[in-house]
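Shown here is a partial selection of chains from the complex, left in place.
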Amino acid sequence: QELTIGALYLDAQGFYGGIKKGIEAGAGDSSVRLLGQNSQGDAAKEAQFASTLIASKVSAIIMSPVSATASVPVVKQASEAGIPVICYNTCVNDEDAKKYVKALVTTDQFKLGYDVGLVAGDYFKGKGIDKPRFGILNCDVYEACVQRKAGFKKAVEETVPGVEWAADQAGFEPGKSTETATTMLTGDTAINAMFATTDNGTIGAIQGIMASGRQGQAVVFGNDISVQLAQYLINAPETLIATNGQQPQQMGKDSVAMALKAIKGEAIDTYLTIVPTEMFLSSDPDKVKAWLEARPDGIP
Amino acid sequence: MTEPLVQMRGISKAYPGVVALRDVDFAIGRGEVRALLGKNGAGKSTLVKILAGVERPDEGSILMDGAPVSLRTPMDGIKAGIATVHQELSVVPELSIAENVFLGRWPKRGGGIDWRAMEREAHAALEVLGLDLDPRQPVARISVAQRQLVEIARALRQGARLLILDEPTSSLVAQEAETLIRVVRRLAEQGTSVIYISHRMDEIRRVAQSLTVMRDGRHIATTAVGDVTNRQIVEMLLGSTQAEGEVVRSAPAKRSPLLSIRGLEVAPRIQDASFEIRAGEVLGIAGVLGSGRTELLQAIAGLRTIDSGSMTLSGSDFRPASLRDARANGIFMTPEDRRGEGAVMMLGIDENLVMASWGSVSRGGVIDRAAMREKVTASIRALGIKLAHPSEPLGNLSGGNQQKVVIGKALNAAPRILLLDEPTRGVDIGAKRQIYQLMRKAAEEGLAVVFVSGEIEEFCEVCDRVLILRGGSITAEVEGEAIRTETLSELTTGEQGVH
Amino acid sequence: MAETRSELYQKFDLRHFLSGRANEIGLLAAILVLYAFLAVFASNFMTLPNQLNILRDAAFVGIIAWGMTLVLISGEIDISVGPHVAFAGVLLASLAQSGVPLPVAALVVVVLGALIGCFTGFLRAFFDVPSFIVTLALWLGLRGTAQVMSDAVPIVIMDFSFQRFGAGSLLGIPTPAIIMLVLFVAFSFVATRTVFGRSVYAVGGNAEAARLSAIPVARIRILVFAITGALAALTGILMASRLGSGNSGAASGLEFDIIAAVVVGGTSLFGGRGTMLGTLFGVIFIAALVNGLVLLGVDPFAQGIVRGVVILVAVMVNIISIKRMRGRM
């Protein structure tokens, strides 16, 4: 009997391209039929698609819930219909997750920010700058991003307590993040560092520095890794210092594996699977090159 | 006789539910001015639309200079040397007068439009028609009559071999019509053929050599104008020996004034108008183009701010603050621009008829369909509207029938004072008579009917009293037997003997 | 005479009847073709739970679509409904959070929704501000207000019986679907049988003629927006109930889906023309299509392409067949 798994992607940014590839690879390996859908970051759309999957009695649902709270009802609905739910990347709040979710495959979002925050702190300490001034491109409409930012801020404040947080604006859409970063940097010439919580934000920050002619005066710390960010690490090492990458394909594959286990009723030993992050530094171009070579199709 | 310029053979055309033309033959010679006559809905406009390439015939062929031509688009028509002024105004309100005169054929210089030349020539083209306007202002700001002249100027400029004028004078007054007739005659002398559609019998005799009568989509007769009497024409038109109506005026009975107006001033045109409107009479208001007749009616109907003056309605002070205020006091006006302001073309005929009187066919906001149908049916019968189904869109009707619906709407609103701005525009002789009778009937039932028309002859047929509006004030009042064409035209223009 | 009079109306004219409903007939045919296709190729599409599911999804578009149909017929547009839904949900949740009983909070939200609509209509009617601009300002402002109120974090509504309102069902039919269908009947009646409804058509068809016929044009304009505002608020409540929280990011792009469904249903963006039945068919068509594409397992990135092509083809075929039908009669 053919197994059908429903997969919900949070949106169509590059990261989810990687997730999708991982999930598709995982499903292909075990000849599972896949019903995919893009929630477009909207809890209402997510509820709509999940209901469709539930009504068609899929064997399991793999999803990155839009919200820790707003996604609870659909997760609950699936669980009550006897459909195991596997979270990846994001999940509903712990209490409900324990009740309704079989497994969570994720990156530690707080740590994703925290680790690069440590790199940033050390960078400025090494340069003898005790009052770095940061501009932030956030994606606070997503709860994961709020955690990344919190992690980053905590780490930096621990290492360089004199840090100044200047502008903090939304910047996660391609193009718009570049506009916002450029405005920020031309508007506040004292900013000497940028932090961005997504790949598009990180690209925007780098391009903002270039557009405002501030190369060498401001540096970028980012989250996520992509071909383009890898290029910047290699070609603009004085601007992009570090970015902490996730491994979306791994995450996708692991999620499918968890889903299959849940379907078969096998015991899942650990609810939480942390997919490790990978730090990429402009001071270590070889690692970046190796990452690029491993991905000829450019999917992270 | 030489070969005709244009020949139409066996033309048939059907619209959903209506056959507009049945096997019509039509031919016109060079330099000939042909009047095309027929009741509303007879198929006149459809016939000329086919010539202009606007509509395609279902059957039949067209020959120019003896050779078959294919007129499938307006472009084909224009290329073949046919210029048309359509019955429905087709100006672009947002563009300037000059641009509208040159619409689609703007003069060019060095890759761009030559605005200077365009404005100069547009001004000249309008002057020929007796209109002196700043050609840069948008057409949205000029009156319906002026728009009609802009369209005529557009057609005249094309230097066509065949000029089609579909009711060109419907919103013009005698003077402009006269100017136009002179222009048409001159063109004909220079070899242009002209098809001239009009419901105004007096014009026909002055402008055309021959006439064609149509009825129910059929060609009835084509003769020289001199060979038939007016009475014969009307008989051919109506298809019966329906009596030429006598004057339908009632005996002048002195009635008490319903609305008295003293020293009315409405910027910019009405300066000092004093007159009264009496219940039970049909009151005409005559004046030249732009004399402010529309403004006067609009002021009474609450559509314009009154600058000064006093009004008393049934003896008590009254000043219409808004349309709704006037309406609440029993005043209702029908506008002259039917398409733009008079009716909703997309909606059904029935709804247009009851649009201003929903209260009478609804209860608690819910439409009482039976009552509505009864009212609509009564209106359709009373006005003799030719239609396929009461709920078909009003836009499907011929121009004259649309006009009847607009009047029907006003009558259904049951006003005490009914203001009709050019109600007989584009209405055929038979229907005009019906409309006169409706006006008379309304007056007999105690309404005050105020009637504005560009055709002086009309006043003679229906009015009890006529006011002359000149220079912003009422300069004369003519009553009863004294209402005669010559008198009125002298009084409105201040000149002796136009005819 | 009395008899011939009613004949003008009373004889049932099939051709006239059909030609007046050509659009709806075409849409119905399109829906049937789509259903036939999906029934064969999408497993589980024709199951009852899935059909009810389609109805529930349709409700979140349909309820507002009734009001939007009136708005478009009157020659206006309202692009603020998506953020309005989010705002209503957040407001409801934060009222509930601060102790206001849910029914009271819901009433407040709906009344406020109607008032917001009145505001739009007022600026349109009395200051001639294009409704696109006013509702653009609301589009920006309402989403912003919802985000500020909630810090973009969903505000949870604890009441579980309330959750059943949006997610539950009555006699097996999802509550939102029932509300949608009841409102459909009401709005069909309003649009065709009431003075208000017909006045909306008149205003959209020719506002100047409507004004001169003493139709209260300003009042009509205000009312259509007020109704749509109230419906957006109602949808916001249903959505909050379904999600168990007030969510400032919810219903993004909903205005777009709604306008698309209404236009697919044959309503003109230029006013004067449109029917509730057409809108119902437009809503159902798109909801079934979206659902079917999920069940067919079409690649999520490619779904947009398929949706675009199917909608275009359906509308084109409908337009062509309307012309044929009209032409033949």
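So that you can tell them apart, the chains are marked A, B and C in the order they are listed, and the count of residues begins at 1 in each.
Assume contacts are C-beta pairs under 8 Å (C-beta built on N, C-alpha and C of every residue); 3 or more make two chains touch, one makes a residue touch a chain.
Since this is a predicted model, take the numbers as computed values, not measurements.
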Whole-complex formula, using the labels shown?
A x1, B x1, C x2
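In this section, only the chains that are shown with their structure count from here on.
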Chains as vertices, touching pairs as edges: which of line, ring, star, complete or other describes this one?
line
With centres defined by CA atoms only, which chain is the most remote from chain C?
B
Let me have the rounded angstrom distance from the C-alpha centre of chain B over to the C-alpha centre of chain C, please.
42
Here the gap between chain A and chain C, centre to centre from mean Cα coordinates and rounded to Å, is 36
What are the residue numbers in chain A that touch two or more other chains?
none
Got the chain B residues that touch at least 2 other chains?
none
Where on chain B is chain C touching in the complex?
16-17, 303, 323-324, 327, 332-333, 335, 340-347, 351, 355-356, 358, 362, 365-367, 369, 373-374, 376-378, 380-381, 388-392, 409, 413
In the complex, the residues of chain C that touch chain B are 5-6, 8-9, 13, 15-16, 19-20, 193-196, 198-199, 201-202, 205-206, 208-216, 272-273, 326-327, 329
Complex contact set, residues of chain A against chain C:
9, 12, 20, 33-38, 40-44, 47-49, 51-53, 55-57, 66-73, 77, 140-141, 143
